[in-house]
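Missing here: one protein chain of the complex. Every other protein chain is in place.
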Amino acid sequence: MKETQDSLKHFCGIVGLHSRSPINIPHKLFYTLFSLQHRGQESAGITYRKEDKLVTYKDLGKVSDVLTRYLTKDIHSEIGIGHVRYSTFGGNKVENAQPITISCNKGEISLAHNGNISNASEIRKALTDNGAIFQSTSDSEIVLHLIAKSKEKDFLQALTTILNQLEGAFCFTIIFNDMLIAVRDPNGFRPLYIGEQDGITLTASETCAFDSIGITNYRQVEAGEMVIIDKSGQRSIRFSEDKKKHQCIFELIYFARPDSYIFNHSVYLARKKMGAMLAKADGKLGDIVMAVPESGNSAAIGYAQEANLPFEFGLTRNFYVGRSFILPTTEKREMAVRTKLNPVREIVKGKKVILIDDSLVRGTTSKILVKILREAGAAEIHLRLSAPELHFPCYYGIDIPTKEELISNSKSPDEIAKFIGADSVKFIPIDDLRQCIDDPDDFCYACFNGDHPYQHK
Amino acid sequence: MKETQDSLKHFCGIVGLHSRSPINIPHKLFYTLFSLQHRGQESAGITYRKEDKLVTYKDLGKVSDVLTRYLTKDIHSEIGIGHVRYSTFGGNKVENAQPITISCNKGEISLAHNGNISNASEIRKALTDNGAIFQSTSDSEIVLHLIAKSKEKDFLQALTTILNQLEGAFCFTIIFNDMLIAVRDPNGFRPLYIGEQDGITLTASETCAFDSIGITNYRQVEAGEMVIIDKSGQRSIRFSEDKKKHQCIFELIYFARPDSYIFNHSVYLARKKMGAMLAKADGKLGDIVMAVPESGNSAAIGYAQEANLPFEFGLTRNFYVGRSFILPTTEKREMAVRTKLNPVREIVKGKKVILIDDSLVRGTTSKILVKILREAGAAEIHLRLSAPELHFPCYYGIDIPTKEELISNSKSPDEIAKFIGADSVKFIPIDDLRQCIDDPDDFCYACFNGDHPYQHK
Amino acid sequence: MKETQDSLKHFCGIVGLHSRSPINIPHKLFYTLFSLQHRGQESAGITYRKEDKLVTYKDLGKVSDVLTRYLTKDIHSEIGIGHVRYSTFGGNKVENAQPITISCNKGEISLAHNGNISNASEIRKALTDNGAIFQSTSDSEIVLHLIAKSKEKDFLQALTTILNQLEGAFCFTIIFNDMLIAVRDPNGFRPLYIGEQDGITLTASETCAFDSIGITNYRQVEAGEMVIIDKSGQRSIRFSEDKKKHQCIFELIYFARPDSYIFNHSVYLARKKMGAMLAKADGKLGDIVMAVPESGNSAAIGYAQEANLPFEFGLTRNFYVGRSFILPTTEKREMAVRTKLNPVREIVKGKKVILIDDSLVRGTTSKILVKILREAGAAEIHLRLSAPELHFPCYYGIDIPTKEELISNSKSPDEIAKFIGADSVKFIPIDDLRQCIDDPDDFCYACFNGDHPYQHK
Partner (left out) sequence: MKETQDSLKHFCGIVGLHSRSPINIPHKLFYTLFSLQHRGQESAGITYRKEDKLVTYKDLGKVSDVLTRYLTKDIHSEIGIGHVRYSTFGGNKVENAQPITISCNKGEISLAHNGNISNASEIRKALTDNGAIFQSTSDSEIVLHLIAKSKEKDFLQALTTILNQLEGAFCFTIIFNDMLIAVRDPNGFRPLYIGEQDGITLTASETCAFDSIGITNYRQVEAGEMVIIDKSGQRSIRFSEDKKKHQCIFELIYFARPDSYIFNHSVYLARKKMGAMLAKADGKLGDIVMAVPESGNSAAIGYAQEANLPFEFGLTRNFYVGRSFILPTTEKREMAVRTKLNPVREIVKGKKVILIDDSLVRGTTSKILVKILREAGAAEIHLRLSAPELHFPCYYGIDIPTKEELISNSKSPDEIAKFIGADSVKFIPIDDLRQCIDDPDDFCYACFNGDHPYQHK
């Protein structure tokens, strides 16, 4: 149940493209952004370079709303970047859509940003004190100000200096002159991949974007790495000393597409392991395993295989809800859930159901689902979450409701079970979660344990 | 892969509503039709009765396009019908949208139709010879002509006589005066259910419509049965002598929603049995079982459980394709498939894959899928279809491509395997399919074996 | 002030086109209908013949909304008809849009209708008694029923017989086989012209349609005349004995475009004569002459020239109102008038203003205009109407409010002046109006004097 408010939201997805010879860049930007649509549905935009000028087109709406016009255009270009956004701070305004394109003393620059710069307000204040004006509420604007203010003559030198002033999460794709630049922050909060085939270089938040245009050869952009692509090829710069990595574990738990490869992990396999870990903790418990589609699917398969229980499509999703159609807010939440998900009564009836979802935010949707499953005759309902209990805010690009709204801040799992009407509720423990990944020390668990890598007031 | 041309299409879904006291009928029509959206996406419409007059609103588009306006209106009424349509004959014209509402010597009548009257052209010719005019190309208009022409004074008597002149598939919901009338043809080609709760009676093509508004109590309208609902309650009339039943097996194989109950079968369980039957025929064969989502899901689960093989979500579907967004036709078919479905490489690589789909029409989509899976490293690909080989047209409401286009009319399963690049292709035999249902003699298999219940030129 | 409810409404405009060799018929239908847009803004539609089949496209909306798609299509055809409609009876439904295209025992027929058949309900009842069904509330459907029912083998023979059963106002353009047929009723209520140039024949309600595609050669279709155009040329049939003519005087007073020629009169010159006649009756009265734009323009010029007073553009119209933008109904009427019309203070201040409009319906708009002009400093305001006092309904195609709503049924001109705040209000007397046209006995004045040519209950 991820399109309703009872969920976490991601901030953005980004792409960058460079071709040795002119191709229809906007066309390829469309397909790569379309494959990243799940990372942001509120605005979409692209910038491409045409006759030495940057052309930016962006608007509120999905990739298909905003960018379909490019599918029938024949535009030749060698370089472009793109962005999809879910807006939180500052709301749903076109001023916050990206890429942001500016002109300054260095020339024209366009930038797309995924993440959240955690010291943005300090930098913004310093810039403002010094006379800068801001037209959006997005962090990304500060980076462009810093570039314009820099006394360094060399653009890359200037950029390197600036990147070292930023804290928090940032992956950037940037166009400057004939260069495409891909940047990933030193802590590696957000994923970024890069690959080249037949003279076309793509950089994108997830590998499903590479699949979308048939590039099979890619690698992760490393934390603290900047890659510059131009006619002469690819160069890599380590712009930062080595830092501890804080890759976002929630990308693996929920945000990324299961067919993507991020942080050098298969998302699907990682989720299966989380499900299996939940199963191990449960021992022999229910009759069937079901997922809350689609977010619980992979973990549910992992659970079922580990527990040797049948996986069933026990909740049918009406695919006409939620994308093209959003219920008026006057409708009750329960009607919204019922319209989207309906149980298969013959499967559920009399069964002890293990229901797998990725995380529990406010618990309101789960409460309705449990009610619906009870009505369909479920004998027992055991909710299992492939994320640990959510307790803390994220300053690095995930929109988590306030502490007060997070159900795990006011209720224990048993109390939650009582509240939502389930027979039991269990979360994966952080330690178990760590066992599901190869390099557990390189990930950020701050929303679960409060160990934020930076200090925040 | 059901939104592309390489698929079968259904004609329609219908609903009818009666309430003992005035309620917001259009509002409930919205939700019940929305749950039947999969039965027709090209037009939607409703008729309700307001101050003794019939009000009809219909247009090209989905339920959410056409009828969302009713979610914020407060209309009190006691009776209404609704329709979703996929248009074939006569194309995509608003004139063919339903319900059709007419005035005639009996008064105002509104009718919604699911099915295909196979002797429509003969009746139409007789009517035309006698001076009737037709404004649409739909069969349904002839029924209204016959009613208007009938010399019978009593409406139900007239309707009974007329229904006995019709051949083929017809479920009707009709408003006449303060009566809601539900009709199912004597052969029972198409499903129709009826149920009452708290004074509200719903009749609808599938039971998921009942779930959508919380009516838990329903039964099948029998073949040859007419149910009349008005203030005084429900009456049932058998308008036809008993005939052999020819329920559409394809409703169970593919069209209906898995959470629906039709023809007294759970759709989901029936499909699981078909999958299991395919597994039995295969014996020990592959490493993993995957579905072509969503149409192959239930059968794939059945196969996996029977074969004791792991079911995996090996193809990730991009849910932003196909409903709100349709690729321009200038794009190549392969791009369309790739944009919609992407394999999980880590799952597929080096594996012997059993891929389950419901049916094979032209084979073009399957060919692309096989290619995509090969690229992802699949060691073997065995395509299994839960429908037998398609050889013949349907005259009762399914849009099947021409004989020449059906791949099974020109190729054996082995030849198909070669054509699409799979290691093997197998269809469920009709006899196996019959074993998956309780009353196999009551179903129509004409599209597989050519045994059409009526003669057609 | 003609877009608000305080006005009369016309029913329709029609066109028909035939070309000896294939041309882009829909393209030319667009331009001719566009020039008749003032005759109906609620729906638009065309039918053209393509490969022996009739193709109809119609929808609610203006010509530019509905038919612009044809401007970029390249369709070759030899025959087409078109229609614009302002819907009254039966409201704003797409079912009432025209042309109506049917198939019947004679073949396919498409028909567009301007006017109102005054014995439609009797014929409709007879047809209904005999088993006909009606899908719209428009009169036009009965004509198609009569054709289908006719035993005459020859289509034109059948049509002739039927036309003689109809009473009231009807101009038709009809496609049957390769024939375009233009019909004007024996009383000649509504205008219809026909002309041919370079192998292209156009028939249309007003001559401005001929100008729009550059046909300079045309004549009136006579009352009781049917013109048949096909490959072999034009034939004319007098389908009715000679009847007294009842041409609608309101077409000249208000409905037609001033640049049109109808009923063998220049509309602009006729209106100037009406204005002059008003001036003669007034003698020396005011300082300046102003029109309520646009409907009072021509008469105001006539008044000014006769009275030898300066004509001034004293009311500025905001052209952004009323076509693309309609104020929400929650706004007050006065705000709507003020937004549309604003006086030129320097012109009006201290002046005795003669204000010319075409007719007075409820008087509400005039009351606001008088108030606005007083605020702008007008010393005196004398309202003059180029139509006599409206007392009676029209059964022949004009939508006149109920008798109770017509201000002239409850107030004398002096009382109206008091009500709206003018210094005086005068209507052109019927006798004066008759002097403004060449053949006054050939016109219908029933809405003024109640002498309806047919009996109506």
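In this document, chain identifiers A, B and C correspond to the written order of the chains, with residue numbering beginning at 1 in each.
Criterion: a contact is a pair of C-beta atoms (placed from the backbone, for glycine too) under 8 Å apart; a residue touches a chain by one contact, two chains touch by 3 or more.
Since we're looking at a predicted model, the values are computed, not measured.
K.L.:
Any idea which chains on screen the missing one touches?
P.N.:
Listed by label, the shown chains it touches are A, C.
K.L.:
Looking beyond the chains shown, say which of C:Cys208, C:Val292 or C:Leu373 touches the absent one.
P.N.:
Reading the full complex, the residue touching the unseen chain is C:Cys208.
K.L.:
Which of these touches the unseen chain: A:His113, A:His145 or A:Arg317?
P.N.:
Spelled out, the listed residue whose C-beta touches the missing chain is A:His145.
K.L.:
Thinking of the whole complex, not just what is shown, which of C:Asp129, C:Asp154, C:Glu294 or C:Asp414 touches the missing chain?
P.N.:
Selected residue, touching the omitted chain: C:Glu294.
K.L.:
Considering the whole complex, not just the chains shown, which residues of chain C touch the missing one?
P.N.:
31, 34-35, 37-38, 62-64, 68, 71-72, 208, 211-212, 214, 216, 257-259, 261, 266, 268-269, 294, 297-298, 301, 305, 310-313, 316, 318-321, 323-325, 327-328, 330-331, 335, 338-339, 342-347, 375
K.L.:
Extract the touching residues of chain A with respect to the undisplayed chain.
P.N.:
Here the touching residues of chain A are 56, 59, 94-95, 100-105, 128-135, 144-145, 148-150.
One rule holds for everything that comes next: only the chains that are shown with their structure count from here on.
K.L.:
Based on the averaged CA atom positions, which chain is farthest from chain A?
P.N.:
C
K.L.:
Comparing chain centres built from Cα atoms against the global Cα centre, which chain wins on proximity?
P.N.:
Minimum centroid-to-centroid distance belongs to B.
K.L.:
Using mean CA coordinates as chain centres, what's the gap between chain B and chain C in Å?
P.N.:
48
K.L.:
For chain A and chain B, let me know how many angstrom lie between their CA-based centres, rounded off.
P.N.:
Computed from C-alpha means, the inter-chain centre distance equals 37 Å.
K.L.:
Scan chain C for residues touching two or more other chains and write them down.
P.N.:
none
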